[in-house]
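Removed from the display is one protein chain of the complex; every other protein chain stays in position.
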Amino acid sequence: MSREKTKGMSIIVKTITRLTVGLVLLYGIYIVLHGHVSPGGGFAGGVIITLSFVHLVLAYGKDTALKKLSKARASFLENMGAILFLSIALLGFMGGYFFSNFIPKGEPFHLFSAGIIPISNIAISLKVGAGLFSIFVALVLLKLKPTSEKKK
Amino acid sequence: MAVYLLCLVLFSLGIYCILRKRNIIKIIVGVIIAEYAVNLFFILVAYRMGGRSPILSEGATIKNMVDPLPQALVLTSIVIGLATTALLVAIAMKIYEKYGTFDITKIKELKG
Partner (left out) sequence: MVELYILLIFMIVGAIIAIEVKDLLSSVVAVGAVGLALSIVFLVLKAPDVAITQLVVELLCLIILIRATLKRDLPFSTSGRWFLNTMITIGFIIVLLLVAAKSFTDLPPFGFPIMRVASHYLNNGLSQTGASNIVSAVILDYRAYDTLGEATVLFTAVIGVLAIVRRIGRKKVGEKVKEEDE
């Protein structure tokens, strides 16, 4: 077996990860989209989406996960989330004031309801998920080498 | 009342850890414990005796719900706490890289 194959954890962890990582990502998306009718919301869903990628990093090593979502793309997604949230807020001037709920409310207790709240949830989840993933990648890639002994 | 006091004991444990310990990771642990205590205090103030969680359901007319406002504040506070913890860990790892130790009494060259 080559060097590349043995990177990461053992084959048991890799097999289980291949089965569960999609489910974790799907559960995060579910939590985000149903944030206004059930417990959850953008914050929790964003962190769950981050945890699915962190799961991939822990099991397969950082190269496989960075191929799926690189650091530059994570930063881009985070900025997109911030800009989306701010533009929703600015579009509220169509209804009269900052953050006004200008989209029709729809029928309550259904998925497509509550005006701007689901779109804001998606923006928040992009922001939180991509931001925390870029923090995690930055901390993982930091290679420590203490230099104080060499100086003295 | 006794619940508030237990929560305050947790907060003072965090303060003790921040003030007394010499290791940077221990100081971060103290910050995390104090933050937990503050979040817990907000939720304790919001609780209503025999209340229900603040989620409406179709056709139900439940009126004795708990206070949703401190829950909303704590929800943002938790995520901010994670981000600031990550910032503290990044600073601690750079200090370890520069000085080779986590002990704050061994760090003498404060000039950088």
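Note that the chains take the letters A and B in the order they are written out, and that residue 1 is the start of every chain.
Following the convention adopted for this analysis, a residue touches a chain if its C-beta (ideal position, glycine included) is under 8 Å from a C-beta of that chain, and two chains touch if they have at least 3 such contacts.
Owing to the predicted nature of the structure, the values given are computational and were not obtained by experimental measurement.
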Contacts of the hidden chain among displayed chains: A, B
Hidden partner interface residues of chain B, rising order: 1-10, 12-17, 19-23, 25-26, 28-30, 32-33, 36, 39-40, 43-49, 51-57, 63, 65-69, 71-76, 78-87, 89-94, 96, 101-103, 105-106
Positions on chain A where the hidden chain makes contact: 31, 35-44, 47-48, 50-51, 54, 58, 62, 66, 70-72, 75, 78, 81-82, 85-86, 89, 99, 101, 105-106, 108-109, 113-117, 120-121, 124, 127-128, 131-132, 134-136, 138-142
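To be clear about the criterion, only the chains that are shown with their structure count from here on.
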Between chain B and chain A, distance of the C-alpha-averaged centres to the nearest whole Å: 22
Chain A residues touching chain B - in the complex, by the definition given at the top: 38-39, 41, 43, 47, 109, 128, 131-132, 135-136, 138-139, 142, 144-149
Residue ranges of chain B touching chain A (in the complex, touch as defined): 53, 55-58, 75-76, 78-79, 82-83, 86, 89-90, 93, 96-101
